[in-house]
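Missing here: one protein chain of the complex. Every other protein chain is in place.
Read from first to last, the chains carry the letters A and B; within each, the first residue is number 1.
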Amino acid sequence: MSHSEEVYYSGPVGLTPGRLGLWALIASEIVLFAGLLGSYLLLKTVRPDWVTQAAHLNIWAGALNSLILLSSNFFMMKASTAAEESRNEDTKRFLALTILLGLAFLGVKAFEYSAEFHHGFFPSTSSFWSFYFLLTGVHGLHIIGGLVAISLLLFKALSNTLEPMKGRVFLTGLYWSFVELVWIFLFPLLYLMK
Amino acid sequence: MSDHGHKESFISHYIFSTDHKMIGKQFLLLAIVMALFGGFMAYLIRWQVAFPNTPAPFFGLVSPDKFNAIITMHGTIMIFFVGMPLLSAFPSNFLVPLMVGARDMAFPKLNMASFWINFVGAAALIASLLVPAGPFAAGWTGYAPLSASPEYSGVKWGAVLWVVALSGAFISSTLGGLNYLVTAITMKAPGMTYFKLPMTAWMLLASALTFFLSVGPVMAGAFMLLMDNLFHTGFFLPAKGGEPLLWQHLFWFFGHPEVYVLFFPALGFCLDILATFSRKPVFGYKMIVASTGSAIALSFIVWAHHMFVSGIDPRLATPFSITTILISIPFALIIFCMYATIRKGIVSLEVPMLWALGFLATFLIGGLTGIFLGAAAVDIYLHGTYFVVAHFHYTMFPSIFFGGFGAVYYWFPKIFGRMLNKKLGILHFTLTFIFFNGTFWPLFFVGIGGMIRRIADPSAYPQFAQFAGTNALATVSAVCLIATQMIFLWNFALSVFKGKKAEMNPYNACSLEWQAPSPPPHGNWGENLPTVVSGPYEFSKPGEANDWIPQAKKV
Partner (left out) sequence: MQAKAGSSNHTMIYGLLVVLAIVTVALPFLHLDKIAHNVALFSVAAFMAALVGLQYMNLKMEGPLVLWLVGIPFVLFAVLVVILIPEFVWHHTILTPSTAPPTGH
């Protein structure tokens, strides 16, 4: 476009369209998880048997996953800072670590699921298990989506084409932090609550 | 990006376009096509109710199973694949960048994705008509436990595809809504402020915001319903420790704000149309904005008025009745402002104005009858009767069709660069108005008389025999109503290709979109963005030579 470089920005100082859009997306996602977690919370109060069923959950796997995801998020933050300062080597390294840890999270989760199936606990076993598999499953889908996005950034960094869109690393980091946030509530809710 | 003379292929111009105007037109086309399905189903419903157990022409016998599927599909299609595209996606996509003075949306590729996701959802829903055991048939509201188990409903893949279709619609509308909001906040042209935006822009944004803040719980519920159907989980099935009412709460927490998601745009269109064809500013602009805000807030705490008789805690009935009655106040205020806008104006009855006036007349009835239903004590009697059916058709039909047609007729010159035929438009409006009222007005009385809705065969109930004549009349009117829409389709198709060429601003309206060419080129504004200097409704300003002042400075 002959006028393609002209971009007139009318929003609040310091905000960008990308960041605003991502926060709006996060706002919508919060209400989604509100529906999921809220339903679990409400029904749990009148399902005393859910606590006994929750005892079958692997708290150590869950705790390990908490540490894994926290670490993944940490490296994403470092990648974001590195990208902003145009340190491409660091960006690549930190993005790769983020992805590795994210995959480790999925791996632990898969291990948990297969152990649970092995013990005869399926989504159809009872309403507790239905909620457990749904909540962790939806969270897991968000992890997968995030990993896809982060991988795309890594490809860009590897081919040295990240610079024009380096702001996207921070935005993706916002999303990744949101996924972390959900887990911060999900883990105690499912695994540890009495 | 194509205005360097860069040649676009047919595919990149018409199919996978990132231009907001083309995407808007794609949504319009989707809405029209889906309305044909939805309208045909309405005919089948009315046929079976009025002439039970007789084969409907062009279809055959509407058996009870088919009836349940048809009422379900009719509702789902009309709300999510006609209402949302026609009132939200099409106008927001086409108009929001133009009204704020931008060249396109903030995220054009995401915008394109949002159309195609919606398309996939629509395709899934149509495909569900053909799967074994047929489409989803538990009502567009999909109440559990009927909807949660193939053993109860007899339907499995239909239910799966229904959830897929809704998911597509929800994701599409969420992504679209983000786009409209970010565009309006961050891409306004120089000089444009929030309070210089026309009401249509405000209402489209209000609709988008309300949607993406309310959709979460129903999305959660939809996952649960899908799992109950596919994997025999126990979210809504009591035998597994589930809770059927949970579905209703999750659904209506979204479902109620959703009706306002559909209503706000219609209000916006009508306000702009009333202003233009009364040559007067919108009355009470800031009051309307404030009322819209309070209506949005209230809309999140009224939902259980859909559930007064489902077995909720009786202590919830009174609070929800109070909030429901309260929410009528901001809306009444807006309607009064609409009347005040016309008052003492120089009214010209162009076709868009007819639709706006028709909207006012019909929606008034819908809104007032909602108050009856909002009071729990009265609702205990009226719930599940044709009174409810009449009520929501007197709110939804005015919004989707009177509001929607108003928008199409009003902005058609801008979108297609041609004029719709006026005589056909007057005929279309007049017959639609007559036959719409003819179809649904009698249903209030039939409902008060005790006729229950969603009954496939009324003739099986002796107490409904007294309504047979009324139902027959309503059906005749309904068939005429649907047939009348062919006038619009003919006018639309003809005018897109052969209509009289439109000038830039055929109605001498002030808002910014009328200062772009008809139709606007890629990039909308030519070399420079417009500079906005005045408000959207500078009509009949005392001391001015013209009875209208355009928003942007003439370059």
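Methods note: a contact is a pair of C-beta atoms (placed from the backbone, for glycine too) under 8 Å apart; a residue touches a chain by one contact, two chains touch by 3 or more.
Everything numeric in this text was worked out from a predicted model, so none of it was measured.
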Which of A:Ala110, A:Val148, A:Met165 or A:Ile184 sits in contact with the chain that's absent?
A:Ile184
So one chain is hidden, and I want to know which residue out of A:Ser10, A:Asn73, A:Thr91 or A:Thr136 touches that hidden chain in the complete assembly.
A:Asn73
Sort through B:Gly311, B:Gly469 or B:Pro521 and give me the one touching the missing partner chain.
B:Gly311
Chain A positions in touch with the non-displayed chain are 11-16, 19-20, 23-24, 26-28, 30-31, 34-35, 37-38, 41-43, 45-47, 49, 59, 63, 66-67, 70-71, 73-74, 77-78, 81, 84, 170, 173-174, 177-178, 180-181, 184-185, 187-188, 192-194
On chain B, what residues meet the omitted chain?
185, 213-214, 216-217, 232, 238-241, 243-246, 249, 253, 300-301, 304, 311-313, 315-316
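Just so we're on the same page, only the chains that are shown with their structure count from here on.
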Chain B residues touching chain A in their complex are 1, 3-4, 103, 106-107, 174, 177-179, 181-183, 185-190, 192, 212-221, 223-224, 227-228, 231-235, 240-243, 246, 250, 253, 523, 527-529
Give every residue of chain A touching chain B within the complex, in rising order.
1-4, 6, 8-12, 15-17, 20-21, 24-25, 27-36, 38-39, 42-43, 47, 49, 122-124, 126-131, 133-134, 138
